[in-house]
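Other chains dropped; remaining ones untouched in position.
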Amino acid sequence: MRTRRPDEIRPLSFRRKYTKQAPGSVLVSMGRTTVLCTCCVDEKVPDFLVGTGKGWLSAEYDMLPGSTHSRKPRDRAGKVDGRCVEIQRLIGRSLRAAVHLDKLGERTLWLDCDVLEADGGTRTASINGAFVALVDALHSVKSLGPLSDIVKDSVAAVSVGLLGDEELLDLDYAEDKDAEVDLNLVMTGAGQFVEVQGTGEEATFSRAQLDRLLKLGKIGIDAVTAKQKRALGSQWPFLG
Amino acid sequence: MRTRRPDEIRPLSFRRKYTKQAPGSVLVSMGRTTVLCTCCVDEKVPDFLVGTGKGWLSAEYDMLPGSTHSRKPRDRAGKVDGRCVEIQRLIGRSLRAAVHLDKLGERTLWLDCDVLEADGGTRTASINGAFVALVDALHSVKSLGPLSDIVKDSVAAVSVGLLGDEELLDLDYAEDKDAEVDLNLVMTGAGQFVEVQGTGEEATFSRAQLDRLLKLGKIGIDAVTAKQKRALGSQWPFLG
């Protein structure tokens, strides 16, 4: 039922300032996948950084119970879902790569990515929205210098899948569950890699397939970066 | 900074089918307070109802970390915030009063109310949106008979506060934190009480004050009910 080209990402939109309490608040949609990404600034750092002058960035990811086809019970019994843990660690590492933490001052940026509707690609949508929320939140901190000194580069993410012989960009849920190989790619606007996570769930893949997946992923990253730049407009921290 | 009359509720809107996975999904806004209410249908009942032919309705309430002025940490350490527990029990009781559980069949209705933005009145907004989501979800269950047999009446909620000498309807956060007395009222469309919760946080109130709060509350309930009816349009399960 795919109605777009294999190298095309789903419709991607960013609604900035979606809520007003958090300094960064972005509702990101990739196709039907919808995530609310907020970025809060806490004027404290974890114990291991106190006194260093350095800042920190921490991410949390969760899915609302009604976001999936069968209701997903909340993690209230004190046991956080392993998949959520894995995803939020990926989001945290990816965004930390975008920021000069040592120029933040002793503050923590909290990125919360809560999935309102899940239709595949929630981790990549989260990273894409989180970057935009991060820029908005940093703009709100008056005492920081120009963002071009603090934000190293933009960060974008996309998934690529292998279905039979075909590589497809930005899989939705129906495509994803049939994919034999799933590559999640996080890259900067300048085309550097931040994270490469290729997984053959109960399958394997060759070097030639990996190369094709990486090539297709780069096309997606460029498309996401362009959308992020348009969404941020004059707030885009970089010249290019 | 209140710009509306003391007996006026804040702008109230319901966006039905806000997400597509859950059969009932309503984004309710009362002023800046925004709650996503989803209603899922589970074809099972808790142990104490198995074999009775009777259904159940369960509600959960939570706030997203970015919904409040200072980021609210998630309840992941296995300890659910006491205020959330109290509120979700109120939502559950209020909605159960709207439904003939014995005509549901052995299924559970799950109402999840997740606050995207909090500016006072999150529990009343949740109940108001949950009722609309409930009706949408019940319409999606084909095997049920006409909803007028299953839904007893509509349910609406509103808060009323006492600030100094003045009673005010539907307090926002700034008003609420100065209020000496806070009354949360849940009533049916026909004007019956479902819940009355009047609290003098570190203060007390007289019978005359209670009567004035109840009177003002009724005005708010009628306004909410009218909005619910308009939002549901032809799906409104009642004649009147």
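Labels A and B are assigned to the chains in the order they are written; within every chain, residues are numbered from 1.
Following the convention adopted for this analysis, contacts are C-beta pairs under 8 Å (C-beta built on N, C-alpha and C of every residue); 3 or more make two chains touch, one makes a residue touch a chain.
Keep in mind the model is a prediction, meaning the values are calculated, not measured.
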item: With 2 chains placed, the number the full structure-file assembly comprises; value: 6
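To be clear about the criterion, only the chains that are shown with their structure count from here on.
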item: Rigid-body rotation angle, chain B and chain A, from Cα fit (steps of 5°); value: 180
item: Approximate Å spacing (C-alpha centroids) for the pair chain A, chain B; value: 33
item: For the chain B and chain A complex, residues of the former touching the latter; value: 18-22, 25, 32, 34, 36, 38-40, 42, 60, 62, 64-71, 74-80, 110, 112, 114, 116-119
